[in-house]
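Then we have chain A:
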Amino acid sequence: MLKMIGEMAIGAVVLLGACIGAISAFGLIRLPDIYLRSHAATKSATVGVLLILAAAFLYFLLYLDHVSVKLLLGIVFVFLTAPVAGHLTGRAAYRSGVSLWKGSVRDDLKQEDSSAQGPL
Partner candidate 1 sequence: MNNLLVLPLLIPLSTGVILLFLKNKMIAQRWISALGMVLNLASACLILYQVKAEGIQTLHMGGWLPPYGIVFVADMFAALLLLMTSVVSIGCLCCAFGTVGGARERNYFYPFLQFLLVGVSGSFLTGDLFNLFVCFEVMLISSYALLVLGGTRLQLRETLKYMLINIVSSTLFVAAVAYLYGTVGTLNMADLSLRVAEAGQEGVLNVIAILFLVVFAIKAGLFLFFWLPGSYSAPPAVVTALFGALLTKVGLYALIRTFTLIFYHEPAAAHSWIGWMAGATMILGALGAVAYSDIGRILNYNVIISVGLIAFGLAASTEESLNGVVFYLLHDMAAKALLFILGGIIVGLSGTRRLQEMGGLMKRCPPIGWMFFLTALAIAGIPPLSGFAGKLLLIQGGLRAGYYGLSAVSLLTSLIVLYSLLRLFMAAFWGEAKAQPASLPPSSGFALMPAAAAAAVSTSTRRAPASASTSARAITLAPVRKRLVLASGALLLIVISMGIGSEWVYSFTAEAGETLMNPAIYIDAVLKE
Partner candidate 2 sequence: MTHLHMAILLPFLLAAACRLLQKLLSRVHAGWLIIPAPALLFIYFVTRIPSVQEGHAISGRIPWIPSLGIDFTVYLDGLSLLFALLISGIGTLVVLYSIYYLDKRKELVGLFYIYLLLFMGAMLGVVLSDNMIVLYAFWELTSISSFLLIAFWHNREKSRYGALKSMVITVFGGLAMLAGFVLLYVMTGTFSIRAIIGDLSAIMGDGLFAPAMLLILLGAFTKSAQFPFHIWLPDAMEAPTPVSAYLHSATMVKAGLYLVARLSPVFSGDALWFWSVSLAGMVTLIYGSYRAMKQTDLKAMLAYSTISQLGLMMSLLGLGSASAFYSVGSQSLLYTAATMAAVFHLINHAVFKGALFMVVGIVDHETGTRDIRRLGGLMSFMPLTFSIALIGSFSMAGLPPFNGFLSKEMFFTAVLNITGMDKLNMESFAILFPVAAWIASIFTFVYSMLLLFRTFLGRKQPDKLDRKPREAPVGMLLPPIALAVLAILFGLFPNLLSYSIIEPAMAAIHPGQLVPGEHFVVTISHWHGWTTEIFMTIGVVLAGTILYKLHARLSAIREPLWTRRLTLNRTYDEGLRLLDTGSRRLTNRYMTGSIRHYLIYIFVFLIAAIGWTIFRTVDLAALHLADFAPMSLFEAVSMIVLILSVIAVPFASSRMIAIILTGTAGYMVTLFFVIFRAPDLALTQIIVETVSVTLFLLCFNHLPELKREAAALRFKLSNLLIAVGVGAAMTLLALIASSERSFESISHFFLESSYKLAGGKNVVNVILVDFRGFDTMLEILVLGIAAFGICALIRLQPGTSDKQALPANEQDNGRGKRSRTSNLAVRSNDVILKTIAKAAIVIILLFSLYMLNTGHNNPGGGFIGALMAAAALILLAMAYGRRTLRKVIPIDYRVLTALGLSVAILTGIGSFLFDAPFLSHTFGYFDIPLLGTTELATAMLFDLGVYMTVVGMTMTIILTIGRDK
């Protein structure tokens, strides 16, 4: 019985994670420019995958008596690299000249660039 509830809980967490992933994918489709899409992609997916991996870790720990170092390592790795990936994508977009969505209200980086352009 207890096992069943536990499994249910794990299943639910997994489903939640999957849903968050799906939403982030939805954001990826819906949002208007790469910078906004980046938000959806990086963050929501991270949360989703963390939930799922954590659930998996728990599942193996509880039901297969298996402490999966690989899974832990995986969680750490995803957690560590996800923000960097977002950062790199955004910067690459900006550096390669992808313009901001027309609804954007401010661009400090542009001023910085143009001010730095001359003396360099």
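FYI, a contact is a pair of C-beta atoms (placed from the backbone, for glycine too) under 8 Å apart; a residue touches a chain by one contact, two chains touch by 3 or more; residues count from 1.
Candidate selection criterion: all candidates are chains of the complex that A comes from, given by their letters.
Please read all numbers here as calculations on a predicted model, not as lab measurements.
Participant: So chain A is shown by itself and the numbered options are 1 or 2; which of them touches it within this complex?
Facilitator: Among 1 or 2, contact with chain A goes to 2.
Participant: In their shared complex, at which residues does chain A touch candidate 2?
Facilitator: Those in contact with candidate 2 are residues 70, 73, 76-77, 80-81, 84, 87-88, 91, 95-97, 113, 116, 120.
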